[in-house]
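Selected chains from the complex are presented in situ; the others are not included.
Order as written gives the chain letters A and B; numbering starts at 1 within each chain.
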Amino acid sequence: MRPAKRDLVSIDDLSSAEIMELFRHANEFREDLRAWSHLCRGSIMATLFFEPSTRTRLSFESAMLRLGGGVITAADPQTTSAAKGESLADTVRVVGGAYADILVVRHPQDGAARVAAHYAKVPVINGGDGAHEHPTQTLCDLYTLWREKGVLQGLDVVLCGDLRYSRTVHSFAYALARFGANIITVPYPGFEMPQFVLDRLDREFGVRASAASVGELPGIAGGENSAAYLTASRPHQLALFTSLSPVHLERIDAIYMTRAQRERHRGESTANYPRISRASMASEMMRDARVMHPLPRVDEIDYDVDDDPRSIYFQQAELGVPMRMALMAFQLGSIRLETGADAVGAPARQTAAVRGLRCRNDRCITNGEGKLYLGAEFWLVTEWPPRLACSYCGQEIDAAFVGSATTERVHRHDCSDARRIRSENRIFFESEEQARVAGFRPDEPAV
Amino acid sequence: MRPAKRDLVSIDDLSSAEIMELFRHANEFREDLRAWSHLCRGSIMATLFFEPSTRTRLSFESAMLRLGGGVITAADPQTTSAAKGESLADTVRVVGGAYADILVVRHPQDGAARVAAHYAKVPVINGGDGAHEHPTQTLCDLYTLWREKGVLQGLDVVLCGDLRYSRTVHSFAYALARFGANIITVPYPGFEMPQFVLDRLDREFGVRASAASVGELPGIAGGENSAAYLTASRPHQLALFTSLSPVHLERIDAIYMTRAQRERHRGESTANYPRISRASMASEMMRDARVMHPLPRVDEIDYDVDDDPRSIYFQQAELGVPMRMALMAFQLGSIRLETGADAVGAPARQTAAVRGLRCRNDRCITNGEGKLYLGAEFWLVTEWPPRLACSYCGQEIDAAFVGSATTERVHRHDCSDARRIRSENRIFFESEEQARVAGFRPDEPAV
């Protein structure tokens, strides 16, 4: 019997124990990549790439071929039926039926992968959906670091460069926090880690930031630098710096470099963008450090650093193949993950009922083609004050007003009447006006 | 020994018994799509798509991979050697030699598939050639309906929407007539079934139209509707309405919906285009009806109809894979069709000799690149009055003048001298002038 359908839309769809099991299998596959062509014989992977990404696509295709399966590809947006006006939901229902046994979807709209997962009969992998997630990149980054260091917990990892627009860096930060690594942010000025990332690190993993400085890193950070140190502060977790006092580091375990995401910038200059050179590698700080990069690089790592044994960015790409082999063999039911009771799994999510409230992210698929066939759908991030996140793109929104489905009355969240509504009856609104349009009466004259 | 080369340029290339045998094999393949990867191991399919069509291409590629074969693809017109000025004939001779064991060709010019079949050493499948044919789509439609209803003969099938420009609907109509189903046309006003389709239905299958009305179909057809009922009128065929008296239907077996082919329209409005909604599905008429659509849909079927068990449009796409597996396994000699004596086969075609007469379809490949290397070629549709059809694109033409190859005299078809010319000596002309240019003398002063 085939296993229940397992999609990978977000890295949260995998428990930590499952991730470690995937790493174990990836190690096994890597021993001899050519030895597994019996494992998924007869299976077909379809890559539906509505946005170009040769590297990701080739990595998946290689992985499936190495498992002995077949590959069908719709890689050029101009040759897809999209030109005739077909929705993602329809495409995915056609291709994710008899055509293919697993889908990899890349799409420019945030949340598209969740839509694909919803409509396909077969497992879906998110190959990057807009600015939302790219979970297999994160798995590969994590896997590479884990292989190099033998452990993730307690590592000191510098994230460097454009921390504002790089989706890759955000996902990697969540993953590091989840596995108990510490993060040092060394942003290019003006490209700091966004507040919503810091909020989520705090909320989900109890990670707080303190001011920090790192030793001399020529070309990356000077002596007087203003880095931040992000580490778990909850008492039940191991953490060296629970006091959040200023931190100074003299060695690091890894530096994760990112290119300036110029295609998302709005004219900001990137002069003096950090650059890893031979001189950087010679610093004392870097003695045990691994240099990582999601690739493609532009010029933020010098070519003459490539041969340094601490440079592992080409390994990241290389390890993507066995990692994706493990993932797909798991999703196709060809391998089993021995996870036992899995305490560290993804947080359970509670759906939030809304009326009239829509996601405010104009790149979210619910505001794109989804308008034709998708309702808005949210889950509750925090209960009081009520904060919702779009189920598709993850964008958060404050819902300051709470209505009761039974009485059709609405209250501000901070009034006691609001809290008295039983949770299954709560309807969330952004404003009294929105509630009124939906037919709800305010309890009193508005404050 | 390998079987004789069997091309599928037109659905007429398969006998009815062969089609039913392909359905039987498709059923078998469908039981477990992953179980057949030994069947065509070592074979290669090339898809040559000179016009984009992801769905068709992916369906073929999936089918071949599920048979264990390999796939090579030239899908983007801009990356083909066509840019260097190569003809289809040359491309097909190169690729349809050692490169591949079977070719699927999609091309914008009418009749291109026949050219490919002529020049390739290996079997060719028409994946859509201009406005000419797309036979595997028809096979899939027919197969889906047959699976659902267990029979084709005597079914009442509504064809709805743009019946004028949809090649798919024309081909499906011929196929329904061939298998003895009845057709009810419910066109969007101004987009009626063209006369040449009605003529062919009559000529080949003895199908005549009578005025008809169908019961209430909200969003599709009102009570006062003016449908047409097309049914076989020949005495030796089973038919309930041989009198061609007005017909009223209160139930139907299937409705085949098509999108407005806007890319072929000339500015016609499509306001109030028919649309299948939940309300349509609730009508009494639709109780046993299946809803079909060749996809992609635009908005002619509401999304909330998708989950209705009578909606089978996604199944049409899904069944395309086992259907194409059966077809290709047959063409590659991996399965045999047990057809016995096949009485219902394609009508034999008699070639018509011409001099100077050319196809009048300016999208026909004989008027395109074929001018370099193809002669005009016609077959005789009806003998008196002489009506010819282009062997490539099927477009018909009246040939009012008949010459004798031995006497080099030409006569009007309706004079007795014309009929006295032995059939092997007849040369057909559109006009006396054309005959004169070819060196023929009119018998008398022109009337």
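Rule of thumb we're sticking to: contacts are C-beta pairs under 8 Å (C-beta built on N, C-alpha and C of every residue); 3 or more make two chains touch, one makes a residue touch a chain.
A quick note: this is a predicted structure, and the numbers were derived from the prediction, not measured.
Taken as a whole, the complex in this structure file is built from 3 copies of one protein sequence, with 2 shown in place.
In this text, only the chains that are shown with their structure count from here on.
Between chain A and chain B the centroid-to-centroid distance comes to 48 Å (mean Cα coordinates, whole Å).
Considering their complex, residues 30, 33-37, 49, 52-55, 58-59, 61-62, 65-66, 71, 75-76, 295-299, 303, 314, 317-322 of chain B touch chain A. By the touch rule above, chain A contacts chain B in their complex via residues 41-44, 46, 70-72, 74, 76, 78-81, 83-86, 89-90, 93-95, 97-101, 372-373.
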